[in-house]
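The complex appears here minus one protein chain, its other protein chains still in place.
The first chain written gets the first letter, and so on, giving A, B and C; residue counts start at 1 in each chain.
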Amino acid sequence: MNSFGRIFRISIYGESHGPSVGIVIDGCPPGIPIKRDDFETDLSRRKSGAKGTTSRIEGDHPVILSGIFNEYTTGAPINIMFENTNTRSGDYSDFREIPRPGHADFVASKKYLGFEDYRGGGHFSARLTLGLVAAGVIAKKIIHPVKISASLIEAGGIKDIEQAINEAIKENDTIGGIIECHATNLPVGLGEPFFDPAEAMLSHIIFSIPATRGIEFGTGFAAAKMRGSEHNDRFVETSGKTLSNHAGGINGGITNGNDITFRVAIKPTSSTPKSQQTMNFKTGEITDFTVKGRHDTCVALRAPVIVEAATAIVLADLQLLNNVCK
Amino acid sequence: MNSFGRIFRISIYGESHGPSVGIVIDGCPPGIPIKRDDFETDLSRRKSGAKGTTSRIEGDHPVILSGIFNEYTTGAPINIMFENTNTRSGDYSDFREIPRPGHADFVASKKYLGFEDYRGGGHFSARLTLGLVAAGVIAKKIIHPVKISASLIEAGGIKDIEQAINEAIKENDTIGGIIECHATNLPVGLGEPFFDPAEAMLSHIIFSIPATRGIEFGTGFAAAKMRGSEHNDRFVETSGKTLSNHAGGINGGITNGNDITFRVAIKPTSSTPKSQQTMNFKTGEITDFTVKGRHDTCVALRAPVIVEAATAIVLADLQLLNNVCK
Amino acid sequence: MNSFGRIFRISIYGESHGPSVGIVIDGCPPGIPIKRDDFETDLSRRKSGAKGTTSRIEGDHPVILSGIFNEYTTGAPINIMFENTNTRSGDYSDFREIPRPGHADFVASKKYLGFEDYRGGGHFSARLTLGLVAAGVIAKKIIHPVKISASLIEAGGIKDIEQAINEAIKENDTIGGIIECHATNLPVGLGEPFFDPAEAMLSHIIFSIPATRGIEFGTGFAAAKMRGSEHNDRFVETSGKTLSNHAGGINGGITNGNDITFRVAIKPTSSTPKSQQTMNFKTGEITDFTVKGRHDTCVALRAPVIVEAATAIVLADLQLLNNVCK
Partner (left out) sequence: MNSFGRIFRISIYGESHGPSVGIVIDGCPPGIPIKRDDFETDLSRRKSGAKGTTSRIEGDHPVILSGIFNEYTTGAPINIMFENTNTRSGDYSDFREIPRPGHADFVASKKYLGFEDYRGGGHFSARLTLGLVAAGVIAKKIIHPVKISASLIEAGGIKDIEQAINEAIKENDTIGGIIECHATNLPVGLGEPFFDPAEAMLSHIIFSIPATRGIEFGTGFAAAKMRGSEHNDRFVETSGKTLSNHAGGINGGITNGNDITFRVAIKPTSSTPKSQQTMNFKTGEITDFTVKGRHDTCVALRAPVIVEAATAIVLADLQLLNNVCK
């Protein structure tokens, strides 16, 4: 469904080419200071415009429909809406016959019986992550003094991101990348057994971000090759600090006070400008196909701030849950 | 919290050395045939006893406390309980002073203020996966004709699992491994945007399994190194069948009718028989420490049937959710 | 929290004098035809303007922010927003010192630590029922051919509603009333034991409507005075039709195919124009107090369409839940 979280609960809505996208946040404590400018930095990090990002430029101005009064959260639901203005729906008219490879066009049409808004990916568009970023701005304030920082550490298989983008553009193709995220200054105790360990909640929201293909915490897949005596992090302080951090800051699903670290694999943008072969579902024939519309060479470029927001949302929720019994 | 799922909703309970572990399943449709013998195969796959598994042997007989009548599900909640019989709690008495590295001892003690049942890991024990396996047996019947198959494809960094176990035993250490899971015969349409895509629901439950460190779908982390034109799976049939399956059977979070494939990284067992250095929280001094108790050399050996069960639980839930609007 | 429902799940937002009020509907099936005009009849039934209702007149035009495309629901969340235009916040400036008797001013200020939007009752305003009515319009289409009809059967203790209003206006006071609701053409099977019986779900949402003080199903409180042999409804058809309907169409929490009937008690409007004595929380003294602002003599006049909407929302949800296992 379109909601996530136990206490700090977000509900997302909107379509790429409909009137708006946005998010409703329920369960936000009262008294969090929020100014409209607070959203600017993160929203502009998510924005396109740089080399390797789409030429569809939206203002992305957050319209606060409820829940904030005199620049503080009130405790009532916060609805943050973004109007869609720069849409060109004509570009998407052929997808009913030739569903784009790697996209949700085919499954959406089957699942929603043809009633889905197919323009620009509709409700499946990465444009819906705008709401995530906005909610993340508020979540980051709740979890203070925890700090979250995500960055793209590899694109198209190489560490030099600029070079990777240039190569992909030259090849008229698209690339993916790997995002690494760190959260610091964490308290001990965030995460709820059995089904809401910190990794489970984080992976749940991270896989809700379009184009995610994998996630690993701490040493991750490499841990599967280690010995227990190597992998165990030995305690060196009664605060819980450990010498190494193979566990990525989480034991038994609960934060142990060390930094949370994880990596996310983002697939290459499905909408490649390169010609592809696929099937025309009307004629049943294999056909050459080139995606029209305006797309990112590398969506992973815009994803770090989304990963940060998602992380903040989960940590805010787990922190509020953990307060329950105090 | 200790429940998971939207419709087919499971609630887990129990502790390693308490009276029992088990699971309550709500939202199971009536009329699913269930005999006590149906649980046997999967429970014995999870059981210890083979080389590399713990010497704690439990009967693991499922006691059905409710919800099944005349060998059919009734539509009421199903409670399946397993008594704990073979417990040796004396083994665990020192963990308050010297929390075991890599375990939940430290975080549990902080989070539950010292009231947690610390014996054998308590509620954090992998013994709680018994309930998952039992629920999986029922879920597998609901999703018929979908078939799920998981296996350990690598342990301690090598493909020959037996050799890996032998080496670890010889080194008096523990190892992890990688599990690969396939689901076949899938319908198109399972998964719910924005926050319950199939990958998000699967990763959520998979990270609830103790010792999971990573998950990747389809081509996974390798996708981050590919070009869009390589990674896109082109359609070859109007059923949605694709030539390749880099997406692991899922587009836009919704099953596309191709096989779901994913891999899970399992860390080496934290309870290694090898001597470790860690801190005594009472004295504040670094001390040599050897885990007592009976443990697995490689928990990953017993995990494939748990991964299968978890997958079946998610697919049953998504299938029931998808029925809603029919 | 601000969401309700299992499948057809509504999330309400807004404040009386903030930018907007509205509702997000998740879990609505695709393919339900919705035109903007469809909302008009029910919204105007809820509107003020008649004798006995407030002089604050709002346009109450639904703005569809998402989820409807080409005049059909798409299966994605539907956000329906109403702008607040006719607000006079100056009227409410004294409530911090003298919380209005019978209102949420005092409890809101304590619970939200003074950060609540206190203007016009803020998030506690009956204006939030606009969203309920809008969601009800969609729900009524889902439950077709079920028909719901609610009416005010008594106001201020008498059956002649017009006379009751006139007397209250003459006395410069406010009155409450009793609403009776019937749902017909029902299928057998709506309602989920143990905690989601039809009465529980209905009462839950009905008590979310401001000013509700009681609810009774079928014979209701009078049933407590009857004998079992009188109260039992005997079956007269294999469809489940019964001779009498003391049960109000529900047995064991599940609809039995007979009409659902219930009555709701609405208290007199708290904002009476009559002078009252209450406490000034700043000075600690008892003071004379007269509510300013524009208010209804009898809120119950506008409530029947809200009760209908709430009923439709619950029945739509229960119907979708009941489809799950088909």
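Keep in mind that, in the parts below, a contact is a pair of C-beta atoms (placed from the backbone, for glycine too) under 8 Å apart; a residue touches a chain by one contact, two chains touch by 3 or more.
What you see is a predicted model, and the numbers here were worked out from it, not measured in a lab.
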Contact with the hidden chain (one of C:81, C:175 or C:260): C:175
Hidden partner chain, touching residue among A:14, A:27, A:253 or A:293: A:27
Residues belonging to chain A that touch the chain removed from view: 7, 27, 29-30, 75-76, 193, 320-321, 323-326
Residues of chain C (touch criterion as defined above) contacting the omitted chain: 1-4, 6, 12, 99, 101-104, 106-108, 110-111, 121, 123-124, 128, 154-157, 168, 171, 173-178, 188-189, 191-197, 199-201, 203-208, 210, 212-221, 223-238, 240, 242, 246-248, 251-256, 265-272, 274, 276-279, 281, 284, 286, 300, 322
Interface with the undisplayed chain - residues on chain B: 1-3, 9, 11-15, 18-22, 24, 26-27, 30-31, 63-67, 69, 72-79, 81, 111-113, 115-117, 122-123
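Quick note on the criterion: only the chains that are shown with their structure count from here on.
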Separation of mean Cα positions, chain B and chain A [Å, integer]: 25
Cα-centroid distance, chain A relative to chain C, in whole angstrom: 37
In chain A, residues with contacts to at least two other chains: 1-3, 12, 111, 123
